[in-house]
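With one protein chain removed, the remaining protein chains of the complex are shown where they sit.
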Amino acid sequence: MAEAHSALWGLVEEFVVGEQDSRSAEVAAGVKDGIFTVLQVVEALGSCLANPEPRSRAKGMQLLSRVLLECYSRLTEKEVEVLVLFYENRLKDHHLITPHVLKGLMALSMCDVLPQGLAVSVLKSVFQEVHVQSLMQIDRHTVYMIITNFMKTREEELKSLGADFTYGFIQVMDGEKDPRNLLVAFHIVQDIITKNYALGPFVEELFEVTSCYFPIDFTPPPNDPHGITREHLIVGLRAVLVSTSRFAEFFLPLLIEKMDSDVQSAKLDSLQTLIACCTVYGQKDLKEFLSGLWSSIRREVFQTASEKIEAEGLAALQALSACLSRSILSPDAEDLLDSFLNSILQDCKHHLCEPDMKLVWPSAKLLQAAAGGSSRACWKVTANVLPLLLEQYNQHAQSSHRRTILEMTLGFLKLQSRWLDEEDDNGLGNLKEALCTMVFSAVTDSSTQLHQVAVRTLTVLAMQQGFLSSSDIDLVVDHLTRLILQETDSESCMAAIEASGTLAKVHPSVFISRMLPQLCANLQTEPMDINLNESRVVPERFIRQRCLEALAAVSTHQSILKETVPILLDYIGRVHNGEGETNAENVVSICRSLHRVAVQCQLDSEALQFYHEIVLPSLLSLTVQAATQDSGTSCNVLLRDDVLTAMVPVITAACTHLTPELASKSVSQVVALFLDGDVSLFSENNLPSNFQPFQVNGPTELQNHLVSLLMAFVCSLPRNVEIPHLRRLLQHLLSLSLSGCSPFAYSSASKCFAGLINKCPQGDLLDDILQVTAQRIDVGLVDEPSRTRAITLLVWVTKALVLRYHPLSGQLTNKMIGLLSDKQLGPSVANMFSLLVSDSPDIINKACHADIRIMFRQRFFTENVPKLVQGFNSANRDDKPNYLKALSHVLNALPKQVLMPELPSLLSLLLEALSCPDKVVQLSTLTCLEPLLQEAPETLKVHIDGLISKLVSLTLSPAMAVRITALKCILALTKLPLHMLLPYKQQVIRALAKPLDDKKRLVRKEAVETRCQWFLLGSPGS
Amino acid sequence: MVGGSQLENANPLIYRRAGERQVTAQEEDEDAPDRIDDREIFDLIRCINDPEHPLTLEELNVVEEIRVKVSDEESTVSVEFTPTIPHCSMATLIGLSIKVKLLRSLPERFKVDVHITPGTHASEHAVNKQLADKERVAAALENSHLLEVVNQCLSGRSSA
């Protein structure tokens, strides 16, 4: 014990006199370990604390406070009591000592065992003895922390101080300048208000002491280590200012004043803060200031120089309207919402009628913002405005004016429909006739510019259940049908198709009875008939296209689907039978429509089941018939590559969401069809049974092409669906991959094989088949003609395995990298790297439930980029471009975040790739560079010279895409720090004069944008 | 020249913007040259901001496609612009912005003439003469205040 005692004295001595700073930690450790107590420390400090020299006393207090900060949680209640009294007393001491005393008090403020009443006592002493704003920033921060700590744990005690606490704090923070402290202080004020501390007579003072910072004007110093932004302070202060409606009478005049200032940021902050206020303030708080607020907002919207301010102004008006709508009306009180809206209507309504349309849009926007506040506001505004707009529509004959009026009407109707849920009667009943007359007249107007708006307006009206009569709905559908079939303006036609899609969900039967027959008739019309009809202005080819799009668009409801899908299939059937036009383009369009329908119904199980049961067998049946018919005739349209390719997504979309039951049933039928020619899938039994899609080198070779449909089906099924006869199927596919004649057949087989391998569970089957595959690829690679097939299979299998992290993937990738030096295959292998890393559009993607590990690209990158770089370095000159091309494909597919850290090591290689004459390499490298250019100024610094001259020379490349992307890169450079760019400004501007005269408009467009941006660099006003 | 806080024409007429030019198949064809046409020139200037309003020259109808004439073969461009009011003191500045935008955006072979639409401004001749004087234009662009205003007219909102 005595030993410990003398050790303590020794440590204290060394700290105070010997100035050995680390001794305080040793003392604290001693207290923590129970070797001595805090009171013993005080005792040991005794002489020092009584020293006449304030510096020595400060040193003593510093030691004690440091110990307390380490050990406050171990103190007993008694110790705390003694220490608090001691510390309070020390506050009266010399100012040199105060910072250390405050540190100690902060430690004590964190003690759970602080006896009742002492918190108040500490605060009283601090308020009384310390002039906070004359302290250093860090010490002021300590005071705020003491207060914060007490507010957290001693709320009741502090509240017993009444308004004195608030007043004390006001004095503490008055004059605070440091952003770090302000953030804490704002938080304290917010707590004072929201936790209902007594404000007493000090509401205005509390407002003054905080609102003097509004609006926040703060720019963080460069390289600020604290990371406090202007935004932090704005949010902190705003929380204070909007925390109580008791501030309203002081704050609203200030807000109006700041809104009227010339400083854009002040306007913006004021408007945003006003919006926040509206959630807290009530009618009576706003009452006096409504006219001032309104005129400021109106001015901003009418005259603002910035869209951002206009948007905030409108949002503020909506917030005001919502706030006024919220208050409960007492019978005798004035309805402020009503009078507020009246003044808005008074100021804006007449602008809507001015024949020359002055300020028409700003006024409409203001009225719509006000109407957006509540259903009551909406009702009031629309009841006033809509009759006026209807009247105006009739008074203006010019189409452009009418269009504007109609667009405004549409805006108000949309608002109406938004509030419809809350109010059954939409209040438009008496306007219905007039509205219908206006819209129906607009949709038939001779000027097409009205049609598009009219269609959108009709949609809004017809979406309101029960508003339009059934005969009106019939008329709407008839108009839409007419626009789809006859409209010359393609945008209006697209709008009509879109509207049909929306409305078909609500009124399916009307569409079935009125629109479908017309579309159907138009699809079935023979070209000859159409030529006789001279009045038609839209070419027949477009009409057919539009009908198909419309059929797809309206197929949003299963009842319509059951009508439309057979129409589409029937059309394909007629093509197959040689009736109608045997035009591949039409069949491709139909497949696109069928695909769209499939996507729309994926989530509707009934529709999906119907789709699956009808579409899948029909397509297979038609194509199998086509493929098994006498092959002497010319190739059937349905077997063309492009047609089959268009069918793939139709089947895929129908299968990805199948239930396991449905899927299992179909999969066995489909596999049986392909493996054994078993046609039980089809209901009609007139099919020949000579379907042998895996047979190579025979008269049935065209049947090979149908493997693409097998692929669409089996590769898109959920992973838990078991594929029957998988081994046999895989073997057939493998054979076809390596021996098929047409590229379409063998690449479909390779893809199908890869799609199945990707999902195939781990196990013997997979191991066996992969072993065989690897051998056969090796054999295939030896000689033509099988090399191209082998490489196709290799890339697809590699992809399938890379995605699922299969151990064999590394070996296969190495094989591909090795082939980059192959004289004959090198260039095409290089291109295939793009296929390896990019998303596959048809199969082996997420939608098809492929086994894709997250971050597979990153992993591929990490494992293979070093190999590619090394391969590049050691390759001979002719082969180098292959490595660069492969590399740029890999980099191009990577997310920017992954690429950034690697950029320094890769940049010089990328620059070399830019000099490679291969335009694919150039384009791919440029595309990869563009998003990175503005991100890494430090890395680019050393290369900027070479980079700029290479990019500039690529703006004259023979390939248009290269020129465009090079210009985009030069544009991206403008985001770099100015000092890096200015030395090159004149040179770049001069060099970009040439692409301004490019023969291609798209290049000129980029050149203009890029050059104009470079002109602005370092120039005033930019 | 600017800086007066009072707007001369506080309530201008606002016109609808033309849509983005649709890209045609020919424009995507590597080999087919696309001539510089009136619409292309119009697209260069329609998004210039008015110095006073938060609106583009197109929205104020100060520039219109029919008042743009270009001959790619002869390397000449002529643009007429229509000030919103006949006494608009911003006319020279607007004209200067149009001229600068065209000088920065067109191949150097082009001769660019910018005029006021005949009969639409009180000082038509004086403004036209100033805009045609390349020495004055060059000197104006070395004046950082003027350059600032011009750059603001040219940078502002995106063209979309």
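Note that the chains take the letters A and B in the order they are written out, and that residue 1 is the start of every chain.
Just so we're on the same page, a contact is a pair of C-beta atoms (placed from the backbone, for glycine too) under 8 Å apart; a residue touches a chain by one contact, two chains touch by 3 or more.
The rule we apply is simple: contacts and distances are computed from a predicted model.
Per the UniProt record, the absent chain's protein name among "non-specific serine/threonine protein kinase", "Probable cytosolic iron-sulfur protein assembly protein ciao1", "V-type proton ATPase subunit a" or "Ubiquitin-fold modifier-conjugating enzyme 1" is "Probable cytosolic iron-sulfur protein assembly protein ciao1". When you scan B:Lys69, B:Lys111 or B:His145 for touch with the missing chain, the hit is B:Lys111.
Checked against the full complex, the one of A:Ile989, A:Leu1002 or A:Leu1016 touching the unshown chain is A:Ile989.
One chain is missing from the display, and on chain A it is touched by residues 986-987, 989-990.
Although one chain is not displayed, its contacts with chain B can still be listed: residues 108-109, 111, 129, 132-136, 138-139, 142.
By our rule, only the chains that are shown with their structure count from here on.
Work out the mean CA point of chain A and of chain B, and you get 36 Å between them.
Within the complex, the chain A residues that touch chain B are 262, 302-307, 310, 356-361, 400, 959-960, 993, 996-997, 999-1002, 1004-1005, 1008, 1011-1012, 1015-1016, 1019-1022.
Taken in their complex, chain B has these residues touching chain A: 5, 7, 10-14, 16, 23, 27-28, 30, 33-34, 36, 40, 43-44, 53-54, 101, 104-109, 144-145, 147-152, 154-155, 157.
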